[in-house]
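First the structure, then my questions, so here it is.
All protein chains of the complex are present and in place, except for one that has been dropped.
The block that comes next holds subunit A.
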Amino acid sequence: MSALDRKLWRELWNQRGQVLAIAVVIAGGVSTLLMSLATLDSLTLTRDAFYRDYRFAEVFVSLKRAPESLREPIAAIPGVRQVETRVAAAVNLDIPDFADPATGVLVSLPERDGLNQLHLLAGRLPEPGRDDETVVSQAFAEAHEFEPGAHLSAIIDGRLQRLTIVGIAVSPEYIYQIKPGDLFPDFARHGVLWMNREPLARAYDMDGAFNDLLLTLTREGRPKDVIERLDVLLEPYGGLGAIERSDQLSDRYLDAELEQLAGMARLIPGVFLGVAAFLLNVVLGRLIGAQRDQIAILKAFGYSARQIGGHYVRWALVIILLGLVIGLGAGLWFGLAMAELYRGFFYFPYLEFSLRPPVIALAAVVTLGAGLTGTLAAVRRAVRLPPAEAMQPEPPPRYRPTLVERFGLQRFLSQPTRMILRHIERRPLKSLLSILGIGLACGILMVGRFQEGALDYLIQVQYGLAQRDDLTVTFSEPTSRRVVLELGARPGVDWAEPTRQVAVRLRQANASQSTAIQGLEPDSRLRRILDDRLQVQRLPAEGLVLSDQLAQLLGVGVGDRVEVEILEGRRERHRVVVAGLVREFTGLSAYMDLEALNRLLGEGEAVTGALLAVEPGARDRLVAELKAAPRVAGVTDRLTAIQSFMDSMTEIVLSFAFVSTLLAGSIAFGVVYNDARITLTERARELATLRVLGFSLGEITAILLGELALLTAIAIPVGFGIGWGLIALIVRGIESELYRIPLILEPSVFAFAASVILVAALLSGLLVARRLRRLDLVAVLKTRE
């Protein structure tokens, strides 16, 4: 090993605290990038593999009833590769020891080599001919701790039938298992049950017929063309309008989630890595600046600029590589953990973990690029000076009275305070970089925390102010309003309101979107329409009120007309004016006055559901009564639904928040600590001189840390601004059609970020103060004239 290399390793070892702090900053950026991209890649890869291996269909359609003989004309549609017919039905479930209302969907088992194959996780498929055996979805089974052999009952065609669970499975069709119309998944109260086709067909009068259809397409097949022909073909059979895969509920939600994750994966690591790179550049630059005299000596001995540059580049490389290795390890670990968490959330049967070499290369290139630019710039500065000059102490810096003093306020400033202020003002760029560094660290700390508060806010607005019903009752078919009055008269019900929900497809020019129009009483108490400032809006007597998200998708504004295709009954098309827009965080909702909707549908006072406010103690009894009531297709309990979703969502959000807070915290500490250490190196002589002149240890500590404290105090509000900007960027980046996160920053977000910075500053201050105590006065004063 050459003497220069030995110098390298010894100095790295002596500076190990700082080296580690810088490496941690790098690791923070790198691991966030790897974690996000690995999670995203793994989930995308897993989804694609699952779709392929289990032959997920590409076109889906539900209908009332069509004969099996229709298969042939459907298969003859150009572009169709494989056709699968099914029998499917929505049912109410009765689960032992579970009082809450639960619904399910019964689906006939896929044909051999058919589409939407099941991945059996436990047990077996129902034996042919059995009408009392079922395979249930994993999410549902886990929520109730069902094992093969467990029992539950379903109301199949009006008759309560006892079923034995013989298997537990996942399907590409229900990766995101959510009840149509619901915002959040609720695994305990909604399940998927697969059964043999014959008993289902018998029960629902589907012998030799089907009410659900799946297609895959040939390579040349265009979904739009196929859907158009299919809809024409199925219209006489009550077809509800075919959809392509991207509109299929599970895929749509999954896609929105992945889209959101992709937004995060691009933005947050970009921010982290960018911050880390910036800091690396600054810190390495300053560290090399402090070696100015050593560089001069090496030059005096005849080392060339290239050799000296090489030496410091190696020095920086070691630190960067250390950071990369830590970051790679941590990123891999976090990525695997996050992907596993998501796998459970989405119910994928397996996980294809992927960390692509280009991702690692990207992290390495960005980090090396940033680190080496900082290093080289500093080395070039140091090498450019003639050695004789570099060996001289720097010329006395040009101090001047600070702005405050020029205003004549100096009598209020002590001598040390003046030193602090002048020092900061003399090197405005360096002070600015320090402030920016600490501010960036503060900003990314906020990024890690804001989601939690924003989700709370979203829930509060959506469920505290807008949707205020305790129970939502869905009728099996349109019913008279009298039923709602009867519900309202039941003991324990405080208030009941009717709703009418109808599936529609909205079109404007080339844009089209499937959704449901919800008809409400104009002065509904339990489902309120809120404007930007959370003020309750009254529903207009005519016309549609759209969520701004939906209006944007369709490209319409207030006063425009949209085509409404009713997806039930006579399937009429109408042109309806958009009477208002409403800002909502979730979903693509459309609202209409109940009477206006009834007029549009050409029916009397029909309703499809009721919203109930109930007395707290009466809930369980009412749920039990309503489940048994005729015409009731389902009872949804709002609070429990939110609760269960929040539980699963919180785990993911909090894991992410924990990891990013950890990383942001280490970056923050790395920045503050390095800043303090380098300042100490740069000012050791000056401080030692003061000690010799009779200043106490406390006084010089105050001078050094006073500067740090002042910079930190300025940096925190700057950081708040940076954080707000970053979060605004992220909120825009992850907006999806399913929900967007409001740009709401709770005071706790600010408080948290500021506290971490303050703790980091305090710790760094203590560490540096300890070094200050060990400052060898004589040695410091002797080294240079």
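By our rule, a residue touches a chain if its C-beta (ideal position, glycine included) is under 8 Å from a C-beta of that chain, and two chains touch if they have at least 3 such contacts; residues count from 1.
In the analysis below, contacts and distances are computed from a predicted model.
Chain not shown in the complex: UniProt lists it as "ABC transporter ATP-binding protein", one of "Response regulator", "RNA polymerase sigma factor", "Putative oxidoreductase" or "ABC transporter ATP-binding protein". The hidden chain makes contact, of the residues A:Ala388, A:Ala511 or A:Leu654, with A:Ala388.
When you scan A:Glu198, A:Asp293, A:Asp456 or A:Glu595 for touch with the missing chain, the hit is A:Asp293. For subunit A, the list of residues touching the undisplayed chain reads 2-4, 6-7, 10-11, 14, 293-294, 297-305, 307, 386-389, 391, 395-398, 782-785.
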